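Right after this comes chain A.
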Amino acid sequence: MTDSTSMVEIRWHGRGGQGAVTSAKLLAEAAFLSGWKGVTSAPSFGAERRGAPITASTRLDSEPIRIYSQVTSPDIAIVLDDSLLEVGGAATGLKPGATVIVNTTRSAAELGVAGDARVVTADVTGAAQAAGVLVGGNAIVSAAILGSIAKATGVVTMESVESAITHMFNGSAAAKNVEAARIAYECTEGAR
Partner candidate 1 sequence: MSDTAIKRTVMAGNEAAATAAKLARVQVIAAYPITPQTSVVEQLSAWVESGELPAEFVTVESEHSALTVCITASTVGARVFTATSANGLAYMTEQVWWAAGARLPIVMCIANRAMAAPWNVLNDQQDSMSVRDAGWIQLYCRDNQEILDTTIQAYRIAEQLHVPVMVCYDGFLLSHTVMPVEVPSAEQVDAYLPPYEPLTVVDPDDPRNIGPVTLADPRANADGVSCHGYMEVRALHQQALLGALETIPAADAEWSELTGREWGGLTWEHLLDDAEVVLVAAGSVGMQLTVAAEALREQGVKAGVLGIRSYRPFPVDALRGKLAGRKLALVFDKALSYGNEGPICGDLKAALYGQPEAPVVFGAVCGLGGRDVTVEQLNDAANRAIADLADGVTDRAADWLNLHL
Partner candidate 2 sequence: MGTRECGSPISMSKPSAGEAGRTGDWRANRPVMTAQACLAVKKGEVVCQLCWAYCPDACISRGVGPVIDMEYCKGCGICSEVCPANAIEMVPEAAHGVCNVGEGSER
């Protein structure tokens, strides 16, 4: 249930260690900077285990948010890894006309998401890799995905995304993550 028609409910699908917690926090800050008065972003509840599927919830509204339950019927689903489309239930409970943003090298048609959801794809891992956002040789998409969200939905501006990233990371890490988000923004397909 939403307490106003303006509320945007977002559900995250990731795997432990992938950066969904950081992403959810970055999105909250970027949304706040973009002018949303009500913002809550709850990372996955409980002990995360690396590689295990997790979900997280973000809500945006023009007034303060008073609901703390998990998002089960999202307007936007963000999928950090296309393997989660099947095992993570990423397509479950979507609102009519929902947007699903998928980090993938495949096309929306290939993904075959059921229902009427608008599927937006981007190689966010590739964007992070190109920008040199690597930890232990692996590309980390936590900041880069914000570029895709900005492009695909407009709930946050790129300016606020860059501010949030610069606030959370220091020095060269901030610069690389901003660059990753910019590349992801550019290569996000299916934008409105």
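Rule of thumb we're sticking to: contacts are C-beta pairs under 8 Å (C-beta built on N, C-alpha and C of every residue); 3 or more make two chains touch, one makes a residue touch a chain; residues count from 1.
Selection rule: all candidates are chains of the complex that A comes from, given by their letters.
Fair warning: this is a prediction, and the values are worked out from it, not measured in the lab.
Chemist: Of 1 or 2, which one touches chain A within the complex?
Modeler: Among 1 or 2, only candidate 1 touches chain A here.
Chemist: Spell out the residues on chain A that touch candidate 1 in their complex, using ranges where they run on.
Modeler: Going by the criterion above, the answer is residues 1, 3, 24-25, 28-29, 32, 37-43, 45-47, 64-70, 72.
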